[in-house]
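Here the complex is missing one protein chain, while the rest keep their positions.
Letters A, B and C mark the chains in the order given here, with residues in each chain numbered from 1 onward.
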Amino acid sequence: MKNRYSVILGNLGNTCDRFLSSGYKEVLPKPEMIRKAAAIPGIEGIELVGTWDITESNAREIKADLDAVGLACVSIIPDLFSQKRWGLGSLSAKSADTRRQALEECRTVSRTAMEIGCPLINLWLGQDGYDYPLTADYRSQRGWLTENIATIAAEFPDLRYALEYKPKEPRNFSFQARAADTLLMACETALPNVGVCIDVGHAFMAGENVAESAVLLQHHGEKLFHMHFNDNYRSWDDDMIVGSVHLVEYLELLFWLAETGYSGWYSMDQYPYREDGAAAVCESVALLRSLEELLTPERRGQLRDLIVQGDATRSTRWMRELLFGSRLLPA
Amino acid sequence: MKNRYSVILGNLGNTCDRFLSSGYKEVLPKPEMIRKAAAIPGIEGIELVGTWDITESNAREIKADLDAVGLACVSIIPDLFSQKRWGLGSLSAKSADTRRQALEECRTVSRTAMEIGCPLINLWLGQDGYDYPLTADYRSQRGWLTENIATIAAEFPDLRYALEYKPKEPRNFSFQARAADTLLMACETALPNVGVCIDVGHAFMAGENVAESAVLLQHHGEKLFHMHFNDNYRSWDDDMIVGSVHLVEYLELLFWLAETGYSGWYSMDQYPYREDGAAAVCESVALLRSLEELLTPERRGQLRDLIVQGDATRSTRWMRELLFGSRLLPA
Amino acid sequence: MKNRYSVILGNLGNTCDRFLSSGYKEVLPKPEMIRKAAAIPGIEGIELVGTWDITESNAREIKADLDAVGLACVSIIPDLFSQKRWGLGSLSAKSADTRRQALEECRTVSRTAMEIGCPLINLWLGQDGYDYPLTADYRSQRGWLTENIATIAAEFPDLRYALEYKPKEPRNFSFQARAADTLLMACETALPNVGVCIDVGHAFMAGENVAESAVLLQHHGEKLFHMHFNDNYRSWDDDMIVGSVHLVEYLELLFWLAETGYSGWYSMDQYPYREDGAAAVCESVALLRSLEELLTPERRGQLRDLIVQGDATRSTRWMRELLFGSRLLPA
Partner (left out) sequence: MKNRYSVILGNLGNTCDRFLSSGYKEVLPKPEMIRKAAAIPGIEGIELVGTWDITESNAREIKADLDAVGLACVSIIPDLFSQKRWGLGSLSAKSADTRRQALEECRTVSRTAMEIGCPLINLWLGQDGYDYPLTADYRSQRGWLTENIATIAAEFPDLRYALEYKPKEPRNFSFQARAADTLLMACETALPNVGVCIDVGHAFMAGENVAESAVLLQHHGEKLFHMHFNDNYRSWDDDMIVGSVHLVEYLELLFWLAETGYSGWYSMDQYPYREDGAAAVCESVALLRSLEELLTPERRGQLRDLIVQGDATRSTRWMRELLFGSRLLPA
């Protein structure tokens, strides 16, 4: 049973920040981005952003493009974050009209997903939060958010809805900020098709140990629906190449994902601002596959033993010997 | 309906850190500490630490000392953190024998609480966590922790158990790390007498907006059982005087505590390493009472309006005018 | 001797982030932005960004617009951050050609400043840094950066050059990251017209106590040339309204700025993503003027005494009584 790797299509395109809003690179045509994605060793699936990448009108065309290169559509991410109308929130906005529009947008994306056979909607509600003290109604807004998620998930029982948490950005505080609060909201809907997406970088940024977060979600009814991979320096969502900063955390995460029966995709979600997107994603997949390959049944057994023992020095030594073992000369 | 203020007895005594283990101050006799606590304007209750302050053998004596100065015993905190035997965990330790000992310690403290009429056990499980990658069994250990809490709470249905979360220290990661994961565990016990304690400094350290955390806990079945107050610089549990760094967060918190019907104690939990303990606690209570007094029904109404509007500039101006309003001369 | 307040013109305009690159608001014509700035009570000066706001060709026109509303041009900020060509750095880029272009850009902006009588160039070198391990040449690149700053400052001895530090964003690490490393670079040029700009939010983000940073810079030859004001939650450059989160830090900063003879501008540098820009800036100035007004000679004397004593409780009480004193009823 091998891991399945995918990538968010936009990773192959242009990337901007608040200082350089036109982006560090050139805008590429979608078909070229799809071809680039398909050429990355190991990539078998694509995530699309609603309106950016896929709409009701171009859905069949995009589906055909993906089919042509043998890529599955892994998820669609509704665009509830990159339009002025969501600036004060989408599904949790104080404006009832905005909430209604956001719900409608989710319906549209869900219909599109059904049409092309995409099984999962990834909800990253970046604008649903607040910026300043004394401005948010934590009670009502969280309530509306939960209700709206329940509404859409009940309407499309054949789709799965993954809630992707992030502590901040673009809002200073997000309503879906950490694994546990997002799980609580998923549980509150009482729907089997509502779960959580862990973005590894978001978890680092939240101060979480990401392997523990994965176990927590799986413990509460296998609520880990989806995984986004990238790396950062822990203080911010730097969206870097996987493994460029961290290593042992990814190994521990991959171990526990298998241990707890995670069967979803391993999807790359980076912002290669100044790098060639395809090369940066390729490198991330290569790191993850290296770790997957290392985690043989024998080594998994060793890890189980180490975890039972809980001896920090032994666990650290195991990892060092895995990486350097045969090369280290005697003292 | 006025807020009730209390203090952890140890705040009045000596304080040490890992470099100066004998402490920055002199060790005081308990009766003197109790007298000092009672002399702080506004303080009506005391929290005691098991074994440090109260045991089965001295319980009646301590109770008499408190009665003599008119202080209630607000909570007892079992000592599951300051003994070598808990170094690798207490209620979640991998050693079944250690877990049994920890459970027994909770029983002892619970009996003592019943005996002296103390209504709440505050469980701060500082040693229950882990330090290194590949050493903790997130699944089993979290399971044991939940079971043990359920066991003790079921045995003493007339006591309330408040779980006090903290992201790290003394372990690099705590199992009860944030409001939402701790609430999840409380809910998993399915017992009405298990809830959560917010230590404001721990919430800051966890990157939480503490008012939002309080609302979250109250929303899920009024699970906010207890409150610890102190201040810090957000990156660590500095345990400083309330209001020495933050201000608007405390005002927003006090507003929402009332708004969501919190009826527990407002308890001071500081580490006045180099300060006179009584003076430092006195100052904290004074700040909280100033805020309480400011929050008149009229101003609460204004805050409700501001929160409905959600305009950052208006909310900030309201706070500024509250503090400086009448003094600012025209431009 | 009163403080002089100014604002970066862009604060009055549109603001975008990496998710909503077209911005949360409408783009306003420059003349309207200038009128809005002039209407803010207390604002007497403007900072302009090169190419965005001012070029060699429109300099006289802009100067006339400012004169018409009685605003001084406080500084010009060369645009070394919002163009593709600076994506891998400007004055420290590995490409000699890019460094030459960046130097030329600084010359152009300096000539413009001379022409309109603007006394200060504020260098925020946001792209001069690096993102990943094993990619930056800390030695050569820091060397080029220092040389180039020395070159331009030597060519325009009648202008002052303020280096604005920031730990990260848009690069994951900046070469001018903190007060002390930036001061070291300023000192290395051995030029009297090279100094440092403190952006208060950048200092918070760097983990600095901003008042201490100001004293450090003033101690080493009065090297604090300029000040940018905004607020944040310490972990990121949220660019919020001054005083919306912090308070005592601003008071301490204003005290020490006067104490160490800072005579530059107090300039607002915010990103009011979703707020009315003029209102948000107005609120920031009002907070700072409230604090300025509070710092009477008598209170400055009290603060000097408190600092000599160094008693945390007394200092905290002084601040509390300043804010709430007359209102608190007896216990």
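Keep this in mind: a residue touches a chain if its C-beta (ideal position, glycine included) is under 8 Å from a C-beta of that chain, and two chains touch if they have at least 3 such contacts.
Keep in mind it's a predicted model, so treat the numbers as computed, not measured.
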Subject >> Per the touch definition above, residue among A:Ser75, A:Ser244 or A:Ser267 touching the missing chain >> reply: A:Ser244
Subject >> Among C:Pro31, C:Pro192 or C:Gly207, the residue in touch with the chain that has been omitted >> reply: C:Gly207
Original post:
Touching the left-out chain: which of C:Leu184, C:Ala258 or C:Leu295?
Top reply: C:Leu184
Subject >> Interface residues of chain A (partner: the chain not displayed) >> reply: 41-42, 207, 233-235, 240-241, 243-245, 247-248, 274-276, 279-280, 282-283, 286-287, 289-290, 293-294, 311-313, 316-317, 319-320, 323-324, 327-329, 331
Original post:
Residue-wise, where is chain B in contact with the chain that is not depicted?
Top reply: 15-24, 81-84, 87-88, 126, 131-133, 168-170, 172, 233, 235-236, 238, 240-241, 244-245, 271, 273-274
Subject >> chain C residues touching the omitted chain (full complex) >> reply: 88, 94, 130-139, 142-143, 167, 173, 177-181, 183-184, 206-207, 209, 211-212, 215-216, 219-220, 248-249, 251-252, 256, 259-260, 303, 306-308, 310-312, 315-316, 318-319
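By our rule, only the chains that are shown with their structure count from here on.
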Subject >> Most distant chain from chain C, judged by the mean position of its C-alpha atoms >> reply: B
Original post:
Between chain B and chain C, what's the gap in Å when you average each chain's C-alpha atoms?
Top reply: 39
Original post:
Multi-chain contacts in chain A: which residues touch at least two other chains?
Top reply: 88, 131-133
